[in-house]
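A single protein chain has been omitted; all remaining protein chains appear in their positions.
Chain lettering (A, B and C) follows the sequence in which the chains are written, and residue indices restart at 1 in each chain.
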Amino acid sequence: MPSNRGVVYEGPGKVEVLNIDYPKFEDPQGKKIEHAVIIKTATTNICGSDQHMVRGRTTAPAGLILGHEITGEVVEKGSDVLFINVGDLVSVPFNIACGRCRPCRERNTGVCLNVNNKQPGGAYGYVEMGGWAGGQANYVMVPFADFNLLKFPDKQKALEKILDLSMLSDIFPTGFHGARCAAVDVGSTVYIAGAGPVGLAAAASSRLLGAAVVIVGDRNEERLAHARDVGFETINILKHDNLSEQIEQIVGDPWVDAAIDAVGFEASAPGQAGARGEAAPASVLNQLMDITFVAGGVGIPGLYVTEDPGAPNEDAKRGMLKIRFGKGWSKSLHFHTGQAPVLQYNRQLMQAILHDRVQIAKVVNAALISLDEAPMGYQQFDRGAAKKFVLDPNGMARKKAA
Amino acid sequence: MPSNRGVVYEGPGKVEVLNIDYPKFEDPQGKKIEHAVIIKTATTNICGSDQHMVRGRTTAPAGLILGHEITGEVVEKGSDVLFINVGDLVSVPFNIACGRCRPCRERNTGVCLNVNNKQPGGAYGYVEMGGWAGGQANYVMVPFADFNLLKFPDKQKALEKILDLSMLSDIFPTGFHGARCAAVDVGSTVYIAGAGPVGLAAAASSRLLGAAVVIVGDRNEERLAHARDVGFETINILKHDNLSEQIEQIVGDPWVDAAIDAVGFEASAPGQAGARGEAAPASVLNQLMDITFVAGGVGIPGLYVTEDPGAPNEDAKRGMLKIRFGKGWSKSLHFHTGQAPVLQYNRQLMQAILHDRVQIAKVVNAALISLDEAPMGYQQFDRGAAKKFVLDPNGMARKKAA
Amino acid sequence: MPSNRGVVYEGPGKVEVLNIDYPKFEDPQGKKIEHAVIIKTATTNICGSDQHMVRGRTTAPAGLILGHEITGEVVEKGSDVLFINVGDLVSVPFNIACGRCRPCRERNTGVCLNVNNKQPGGAYGYVEMGGWAGGQANYVMVPFADFNLLKFPDKQKALEKILDLSMLSDIFPTGFHGARCAAVDVGSTVYIAGAGPVGLAAAASSRLLGAAVVIVGDRNEERLAHARDVGFETINILKHDNLSEQIEQIVGDPWVDAAIDAVGFEASAPGQAGARGEAAPASVLNQLMDITFVAGGVGIPGLYVTEDPGAPNEDAKRGMLKIRFGKGWSKSLHFHTGQAPVLQYNRQLMQAILHDRVQIAKVVNAALISLDEAPMGYQQFDRGAAKKFVLDPNGMARKKAA
Partner (left out) sequence: MPSNRGVVYEGPGKVEVLNIDYPKFEDPQGKKIEHAVIIKTATTNICGSDQHMVRGRTTAPAGLILGHEITGEVVEKGSDVLFINVGDLVSVPFNIACGRCRPCRERNTGVCLNVNNKQPGGAYGYVEMGGWAGGQANYVMVPFADFNLLKFPDKQKALEKILDLSMLSDIFPTGFHGARCAAVDVGSTVYIAGAGPVGLAAAASSRLLGAAVVIVGDRNEERLAHARDVGFETINILKHDNLSEQIEQIVGDPWVDAAIDAVGFEASAPGQAGARGEAAPASVLNQLMDITFVAGGVGIPGLYVTEDPGAPNEDAKRGMLKIRFGKGWSKSLHFHTGQAPVLQYNRQLMQAILHDRVQIAKVVNAALISLDEAPMGYQQFDRGAAKKFVLDPNGMARKKAA
């Protein structure tokens, strides 16, 4: 049995790379399962939502193995894995889904009923998401493998584009889900709040969907500069106090057809200085209602939590937001929330990558680092680095890039 | 020129029937128009949203002629009205729409850009909705008549069902829009907050869409008794403090597939006594997030306002609501707001009425009264009468019923 | 191991009830499988599509065990069946689907890629559909059970409605698929070609979807009389030569909003006498193009085959039909073909049955017979009996009805 090392959350602000157990064919309750595979990770990314845990904004226990963005090679499989084979190179959706319950049958794999005892929806290496070990490691177990895994049709070609394909496990479908829910279409004008990796993935998705104008807003000038470099319009929300006016200068109208919230509950008050201004969890939602065209859509892939123990006031601790709802109502807006159901989108996005329709790794500024560099990656990302860190635990991606 | 009398808002709590001008072929700015007709009203209903004005919760000026639910006969027409003729019996959608702007072309007639100088969307006899005279009168002018009007194919048959057809101008499409937006479908379980006319219309719509179970919740026992009489399940939200449990007793699961908010911003805190408990404008929205199945829809035809000068606190005055948004996000819910675009639905609902698929007048407990009884109707409705008052200004409906 | 008897196709016009093997946990290629269950049949229906085989219009081999409409109780399960348990009463969709391939993930379970070596899509007891044993027997094996099976929430209540629930395995979803594809909606006028069980199920589905007028056309007066008995409008296509005129008399317009072909390739020329007139395989399609409103939909659940060795001419033998396609094009019609993907609809239709929104057994005139009476059932159905025969191999349904 090969040795295994992984990125472990040890407490607020602290992650370490430690020896961990090699995965077993068992569910988190210790029951033997036939439907799983063991994956040798090719790449596994650091995600903004991991930061919520690492910053101590959640109830994540010390000892949690992190990582839900996983791409890799199948090295072992259970007896009821029929269509995936040892040797296949695959993308693992971050949502764990059984493929057999009502939400899964209806394609809502983000809220599967059978993979988490506490609430609908499961994920690898994440607090309250079912207790499945994370994938920032050499090896990880993937349940319901036939249903969950997306196999790349040509292994060699896939390895050549591994940094792009690595985004299929989470942020590319997450950004795409935001764009789709916002009803981005050919010719749309789009505003995206947040120039982090999800915001950039939403921007790339909007462009892929044919949007005429894609604007990204943020307060982090380094991220905005990168967004411009990869072809998007930008707005620095610190430098102006009227978003509609800034949009009008770019688009010609003081509104956009579709808006995407790629920030979530850790939003800060607009127009305030600092890497993060004063906490203002509803500020992005309220802004998007102002600038979205009548009858338009607001896609909300940014995370909003039911409990936020680290929040500055009682309302926010209970996940209670002050939303100017009448504004949205008067404009007949619609709002779409929740985790992206990755399986709804990853096949078609893979095709777009393989046929050179999108350079998603470049758009999100993917940076390949070793497993041991993971703690450094967490730190830099937390400070707002305009990068998406991709770990390479087994040297498979590095070898390719060389 | 015939004489004209109408229902006039004279100040908080005060409506009177007064002599008013006979309509002209002019828009509210006084410009001559070719696209209008004059309607002799057959029926015109009192609406819950009129009550917001009459209660003094808005900035409606004294002198406003009320009424946006209009059915009647065309008696005159402009030179560019080509497909509607004098003598036609028609339903008038409460939303005034030009039929020529982008939202209208995209079927979003509730947010037309050309009929109101202040904001998108217009209506008859309503504050901030463009200054068009209301239709609780003998005669009313309807602009863009070819586009807006729904002609009944057989005048005599229509007069026989005039109380049902009268609901096509607003509440039936409004309830239907709520159900459609909530994604009610064959076999759905549905919870509707509010047993007033819009709630009952949403219930009838849900049944028409094939819902398996339709539950209406309210605190007004008279309205709930009527809802049971016309075949719906009911929940008295005063008598229990856990809505999920009550739903589980009816449905077998502690959730519904779809939820509809037919209450809006004048909601009261659940579990509190009184015709109206303590104002709690977000309470319905927060409850619906609790009880809606994962990935489900919430339709929100109930009105939420951008400004509420009569509200009990500063947040509510600015239309700011405390919403437990993380709850909805964790369940991947979607939310649809705004006025119903009546023209999207009224033709098909007319067909359902004419072919006896629905008895909407009975469901909402339509009560025919004379124009002079309008002030009494406003009073009784404000007190929570389980009725939908239909005015009969020209005796056309009464004659029929006799 | 219990003994097993089943309905066996022995050659054109000949079916017998014979002793057959008790099912094994093996796929048709003899490979051991972990994902299957053994079902003790409660009910199993005779289907019109079985008749194509029994009439000798296909290449079905002698010895084939018939039956793809199955409802029953789970008596054994494989090691990777996790959410279905022994003792559960379940509906079995006629389409066999793996739940793991691209079409299955996209809900197109009628064209699964993994259950049939010859072409996409599998079924029980059907020629060219993968070699899976049929279910007109005491016991039958169901693969990919967690994915395929629909469990009834309350076994006792379900047994009381077993004749209705029995229709969930095929014809109710098939009729519903036709209606959905034809875009039947609230207030629609609908014409359905064919008053057999699928046509009646399409009619019941249309009504459930809120259709204002539902018309069923056929040449079999007994079937039409039954259709009228259960509340539909009817047209005897033998008695008139202009379908539009007949529709106009019922609807008021010479068209319908939506049309459904519940006949398929064994259609006869309209206006010709005899239980079946001269073969005219495109006649239904051509008629539906005439009578469907502009931009309308045509749902085609009726079977069209790629090869028809028994057809009267060379074109028809190759599945080549003479279609007046320009007619459809000039009206901007859309056409939807293929097997119903039962899993897309059966849960919601089950809810409609369990909550008394539809009496599907009554609509299709279900008639319960014993396994030994199956040959008689085949004969009567072939002669056009206005009945849907339901076999009761283990006396479970009969006991209930008693």
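Going forward, a residue touches a chain if its C-beta (ideal position, glycine included) is under 8 Å from a C-beta of that chain, and two chains touch if they have at least 3 such contacts.
Source: prediction; values computed, not measured.
Per the touch definition above, the residue from B:14, B:347 or B:383 contacting the chain not shown is B:347. In the full complex, subunit C contacts the hidden chain through residues 103, 106, 108, 110-111, 113, 119-121, 181, 265, 282, 285, 294-295, 300, 303-308, 315, 318-339, 341.
The set of subunit B residues touching the chain not shown comprises 33-35, 78-80, 82-83, 98-102, 105-107, 114, 146-147, 343, 347.
Mapped onto subunit A, the interface with the missing chain covers residues 153-154, 176, 185-189, 205, 208-213, 252, 347-352, 354-355, 357.
Just so we're on the same page, only the chains that are shown with their structure count from here on.
Two copies of one chain, subunit B and subunit C, touch each other, and the residues they use overlap strongly: the shared fraction of interface numbers exceeds half. Summed over C-beta pairs in contact, the chain pair with the top total is A-B. Centre-to-centre, using mean CA coordinates, subunit B is 42 Å away from subunit C. Residue positions of subunit B in touch with at least two other chains are not found.
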